[in-house]
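With one protein chain removed, the remaining protein chains of the complex are shown where they sit.
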Amino acid sequence: MKWLTNFLVSSLGRKLIMSLTGLFLCLFLVVHMLGNLQLFVDSGETFNAYAYTMTHNPLIKLISYGNYFFILLHAIQGIAIYLYNKKARGSEKYAGKEKSKTAASTSSRNMAIFGSLIFFFIAVHMAQFWGKMHFTDMPVDALGHKDLYLIVSEAFQQEWVVIFYLLGLVALAFHLMHGFWSAFQSLGLSHKKYSPIIRAVGMAYAILIPLGFAAMPIYFYVLPMMK
Amino acid sequence: MAHDEINLTLNVWRQSALNRKGGYKQYKVRVNTHMSFLEMLDVLNEQLISSKDADGPVAFEHDCREGICGACSLVINGRPHGPMQGTTTCQLHMRHFKEGEVIYIEPYRAKAFPVMKDLVVDRSSFDRIIQSGGYISVNTGGTPDGNAIPVEKDQSETAMDAAACIGCGACVAACPNAAAMLFTSAKVSHLALLPQGQVESQTRVKRMVAQMDKEGFGLCSNVGACEAECPKEISIDNIARMNRNYFGAILSSND
Partner (left out) sequence: MKKFDANIPEGPLAEKWTRYRGTMPLVAPNNKRNIEVIVVGTGLAGASAAATLGELGYKVKAFCFHDSPRRAHSIAAQGGINAAKNYQNDGDSVYRLFYDTVKGGDYRSREANVHRLAEVSTDIIDQCAAQGVPFAREYGGTLANRSFGGVQVSRTFYARGQTGQQLLIGAYSALSRQISLGTVEMYNRHEMLDLVVADGKARGIIARNLISGKLERFAAHSVVLATGGYGNVYYLSTNAMASNVTASWTAHKRGAYFANPCYCQIHPTCIPVSGDYQSKLTLMSESLRNDGRVWVPKSMDDVKAIRTGAKKPKDLAEEDRDYYLERIYPAFGNLVPRDVASRAAKNVCDEDRGVGATGLAVYLDFAAAIVRYGKSSALSEGIANPSMEEIKKLGRAVVESKYGNLFEMYEKITGENPYYTPMRIYPAVHYTMGGLWVDYNLETSVPGLFAAGECNFSDHGANRLGASALMQGLADGYFVLPYTIGTFLSKEIRTPKISTDLPEFAAAEKNVGDRIKQLLSINGTRSVESFHRELGVKIMWEHCGMARNAEGLTKALGEIKKLRKKFWEEVYVPHTDKNGEEFNPELEKALRVADFMEMGELMIRDALNRNESCGGHFREESVEQDGEQKGEAKRNDKDYMYVAAWEFTGVDSEPILNKEDLTFNDIELKTRSYK
């Protein structure tokens, strides 16, 4: 078993953890977004029923605990790597300020910053909805499900919440612009023919997923004005 | 050639020895635009010698001045080997600089490359990475005929692309994480791509990665600055290849 622990603390082992957890979270984002699109279906019945299933199905519950674990692992490992790298770089910074021209420079050079912002965002986001859903008494809808729809629509009528969510999604977009492709590179999945495709898919993913999420706060913010 | 001579202001890192406090000193030079960057430093050093400057001439590493030995280093205005792509400092010429320009000249910065004096850093960590496995274990003599093992042309060319590494360390200097993955992976790739090197490729990649970690280099986050600054334009595809070989070796080898 020594080989396994040695591997997991090696540079490439740690990168593998970042890559695999990252890819899992990418998958989660897709599911999460598609599920949440049910907000647009009717005035809450479908969405609330979905939320009920998500919190009561034992299999889904198990996956969601895995998900929380991966978020934490990804974040903690990420911060640890950031600190380790900072030490490896040394305290003296370059006084010359030119930077080399690379693809996705802003996002790749600031993964830790965007990641931290996202982590903070997730904490607030979960306190706001997940926490309420699990730990507080909530109004119920016509079908007797907890009315998460109501909580969501009310929350997104506040300007600061919308701005906070949009900023969080911008951070997510930047994080994904590098992160998606980077996960494949870390796994060693690189090929002259296929890498450009992965990069393009990654870029599309990094834009479409946050856009899909952004549609929700905007929708609920704009909805009352339309009426 | 309007400006055959230009005036420059140089901010040069001066440090008397290992672990001493260093700092930037400013110097003015007037140089010919046909000079190489190192010849410009020669001019500066002649000035410092003739004025018997207290700090003495600037120490910097250089040797072949043809872009192949890998001795020259320097971070010029924040970029290892300066602004020109695919060019070592010794092949960078002053015609790429403007009259009156202010230039920062600094040593590579990485914990695994301690500054020995002025612009000279200790890159022996690279040697130790190679010693850990960057070779094919054959003794002299008794090898098969050169044509006994055919090597596919494309494969051989890709190996050559990786083997072109000059071990200058620009990849580490450019990397925001001070990672040495481009260097290590170039050697791993060069040997793994050749049938002769395939035989011990699993042991090799494991040992080289372990040594790289031991030296205190950072972890790659796929920024790609190494590839952009590499004077031999070595691709980060090599890093992916190393990762792949490493995972394969960990999973399938017996130890």
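Think of it as A and B in the order they're written, each chain with its own count starting at 1.
Rule of thumb we're sticking to: a contact is a pair of C-beta atoms (placed from the backbone, for glycine too) under 8 Å apart; a residue touches a chain by one contact, two chains touch by 3 or more.
Since we're looking at a predicted model, the values are computed, not measured.
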So which of the visible chains would the left-out chain be touching?
B
So one chain is hidden, and I want to know which residue out of B:R79, B:R123 or B:K206 touches that hidden chain in the complete assembly.
B:R123
Per the touch definition above, residue among B:H190, B:K206 or B:R241 touching the missing chain
B:H190
If the missing chain were put back, which residues of subunit B would it touch?
17, 31-32, 34-36, 38-39, 42-43, 46, 48-50, 52-53, 56-57, 59, 61-71, 84, 87, 91-93, 95, 116-117, 120, 122-124, 126-127, 130-141, 143-147, 149-153, 156-157, 159-160, 163-164, 166-167, 190-191, 194, 196-197
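As a convention for this text, only the chains that are shown with their structure count from here on.
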Mind checking the centre-to-centre distance between subunit A and subunit B? Centres are C-alpha means, answer in whole Å.
37
Would you tell me which residues of subunit A are touching subunit B in their complex?
3, 7, 10-16, 81, 84-85, 87-90, 92-103, 105, 108-109, 111, 178, 181-182, 185-190, 192, 195
Given the complex, residues on subunit B that touch subunit A span 11, 24, 75-79, 83, 103-104, 106, 109-112, 174, 176-179, 181, 209-210, 212-213, 216-225, 227-229, 236-237, 239-247, 250, 255
